[in-house]
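Every protein chain but one is kept in place in this view of the complex.
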Amino acid sequence: MTEKGEPGGPSRREFFLAGCAAVGAATAGFGVSTLRYLVPTVLYEPPARFTVGAPGDFPPGSVTFLEDRRLFVFNGADGFFAISSICTHLGCNVKRGGAGFECPCHGSRFDENGRVVHGPAPAALAWYALSLSPRGEVIVDLDRRVGPDFRLKA
Amino acid sequence: MRDPQTAPPRLHMVFAGLGLGFLAIFSWVFLREQGAEWRSLQARFRGVQTTVKNPHQLAEAAGAQGLRQVWLADLGRVDRCATCHLGIDDPAFASASAPFRTHPGTWLATHPVERFGCTACHDGQGEATDYEHAAHQPIPHVERAMRPLETIEANCGSCHRSLDPPDAPRLAAGRRLIVESGCVSCHDIPGFERMRFRGPALDSLGYKVRAEWVQAWLKDPKAYLPSSRMGNFRLSQAEITALQALLLSQKAQAPLDAAVDWKKADTVAGRALFGELRCVSCHAVGGRGGTMGPELTRIGDKVRREWLFSFLKDPHREQPDTAMLQYRLKDEEVRDLTAFLLDEYKTGGAEAETVLASYQDPRAVQDGQTVFVRHGCYGCHRLAGLSETGKIGPSLAGVADRDPDQLPYGRNVVRRTTDNYIFLKLLLPDALGTPSLMPTLGFTPVQAATITVALAGLRKADLPASRVVKVTPPDPYRPQGRFGEIATRYRCLSCHRIGGTGGDLSTVPLDRIGSQLQSDYLVRYLLNPGAVRVSVEARMPVFHMPPEEARTIADYAAATFLDDDLDRYDARFTPAEARRGEQLYRQLGCVGCHQMDMQGGYVGPDLSNTGTRLRPGWTAAWLTAPERYKPGTLQPDYGLTAADARALTAYLTTLGAHGAAPPAGGPAGGQ
Partner (left out) sequence: MGETAKDRAGRWLAAAGRSLWRIGWPRTDKDRAAVMISSLFLHLHPARVSRHSLRASYTLGLGLVSLILFGVLTVTGLALMLYYFPYPAEAYRSMKDLQFVVTFGVVLRNMHRWSAHAMVFVVFLHMCRVFWTGSYKPPREFNWVVGVGLLLVTLALSFTGYLLPWDQLAFWAITVGTNIAAYAPLVGDRLKFLLLAGHVIGPMTLLRFYVLHCVFLPLAAALLVSFHVWRVRKDGLSGAPEVPSVVEETAGTFPASSKTYGLMALTRRPSASVEARDPRDEVFAWPHLLYVEVLVFLGVVILLHVASLLFMAPLEEMADPTRTPNPAKAPWYFLGLQELVHYSAFVGGVLVPTLVVVALVALPYVDRRPHGVGRWFAPERRLANTVFTVLVVVATLLTIVGTFFRGPNWAWTWPW
């Protein structure tokens, strides 16, 4: 909005423009603030890094399904590894079945390493990094994805 | 003239001014958000971090930006302390400065932050993200500011419900004081449901005590006898008179009607008996002695002769709950002891007693009953006809959550906190502005503070069961059968522990005594206990026990109180082993503490007759790991090999085997 063609001294016009500019800048800031307000700064979610227990809690050769974390923890011959139970297709929980995993929702099938064998799933199941805490407990870090050659010696 | 239909120029100036003002105020809002305390602290941390951390750890830690919180859904708690205390669980920051420093001690190892957060132990406002609102110091409208370290153990008590919580000495001391002070007689206290505190039964008091004593005692027990456990109930003279009438009218059980010729009483023999029976192990006289029984310093002013005779002859008849054992004494011995006690421990010489007419006055007795009930005397004392009618004091469940602003503090100028209220109430129950029936128990400020720590963790809200650490004590051990009768008579459990039950006057638990001592020695010792360690004052009394009873105990111990690990020991020693053991005995300097053949120190027990006293399995086990059997013992752990311990045992087993030395050793492997 301008006041083109209106009679009046330059000071009047400048005041008006200055006011418009200030209000415009503040409004822009207001927009940015609104966006920042919408971004949550803390999450009421379980932490992405969590301990699942001592290595001794997992018998050799066992597979433990952590229901609330949607995670399979394997204690294999050459170490520990963890595979997500979240189907990469549309997020259903896969079940152990056949040689690997099966998704009950749309029939995706995965091999024992989580690679897609059949079905609509576009990608392999996620592997997450494991580590040992200073007290020797197994830590899962959902923020760190790893490849299917990952093993934690414990 | 200006066009009337355009805005006046003044408005444009106002517009520009307001527009700039709006921009300015909005920038202020924006900058304030951007300059939040925690943001600048995190910036500072990133500086500290580069100097402290290994470079390869940096990448991981660099992710520590923005607000960090521990959300404990089961407790409904959110702690954001780690937003600023960024190095709290990272050992690399042990020497960093204030907000970043590593948490001291091993507390985070046992209480990991992600499971316990911070405020469960420290209090404060966990939701806050700045120093002030986190309530590091008390602030308005935050109920729990951070606890200072002196009282932090109160919060341990919220979860740790056992009587002896680990690593919380103040809390443990406070809980012990609660038990010892008899708080549970008047108050229901969560965690102390199974505790009982009993004063003496009063239903035969009319035969027991002198009228003047009742008067003086009720006025202020601690003034009469500083070691008294009874508090001052601040009774009026009228109440005292009424109670006196009631108490002196109590004559449920007459003293044993024994034909005693008091003229023949021998106080010298009584004095000897007093020593032999080890009365001072439990009773103090003149400020020295044990505390399990009442102090005897002014017993002569207190009790009547016939009653004392009767009590010493059979304490359990009138006071079934007493810790006092029943000696096997002849009537003459009891008479001598009675005479000695009454003659020796008194202040006045007056034998005559003022007889008050009111004892027989039913009205006065009635009044006394009213007073007795009003003050809740029944909480501690049994009195015929006045059964318990519930605890007189309020339940202390949730006492820590009482509204500090609604509590009376009297004229005491203190900060209004529940802690301070509890502390004052313990110290000055009558000076808080409201009339109180609670007795003045004469706590020192330190004691009151300690009990406060124990009570300040009693929260209203029930924790989820998964958070409560509760050690349910095992059912108390009750000795059975013939052994049970004997053990009850001699009150073995007043001093010794079996299966976790019993007193702690003796340092020797009896759980494995049958594997420690030889049966014959145990019999001899029970019949004539001597000093095991000269330097220790508390000793086993001479029970005047018939040999048959001693044998029963020894047999029972040899059959029941066993430790298979000790019994499995191969005790076939070779002479060579014994010789090497003798050398070791000299090399290790055992003689510095232990007597042998009238030589050596006095700290440990005499070893002269070990061969007839101890079983070899025990000797070897003790020498190998003394701390395992008696934490805190003075016996050094030399880290002996099994072979060395065996050699020493072989040598010690030879001692006294010739039967040369009379039985003079202690019950167990010494100190």
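Each chain carries a letter (A and B) given by its place in the written order, and its residues are counted from 1.
Everything below uses one rule, namely that contacts are C-beta pairs under 8 Å (C-beta built on N, C-alpha and C of every residue); 3 or more make two chains touch, one makes a residue touch a chain.
Remember, predicted model here, so these are calculated numbers, not experimental data.
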Contact residue for the chain not shown (choose from B:41, B:70 or B:128): B:128
Chain B, residues in touch with the chain not shown (by the definition above): 4-7, 11, 14-15, 18-19, 21-22, 25-26, 28-29, 32-33, 67, 69, 76, 78, 80, 125, 127-130, 133, 141-143, 403, 405-406
Positions on chain A where the hidden chain makes contact: 1-6, 23, 33-34, 36-42
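One rule holds for everything that comes next: only the chains that are shown with their structure count from here on.
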Whole-Å separation of chain centres (CA-atom averages), chain A against chain B: 52
Residues of chain A touching chain B in the complex: 6-9, 11-13, 15-16, 18-23, 25-26, 29-30, 33, 41-42, 44-47, 50-51, 134-135
Chain B to chain A touching residues, read off their complex: 3, 6, 9, 12-13, 15-20, 22-23, 26-27, 29-30, 66-67, 69-71, 78, 80, 91, 109, 112, 114
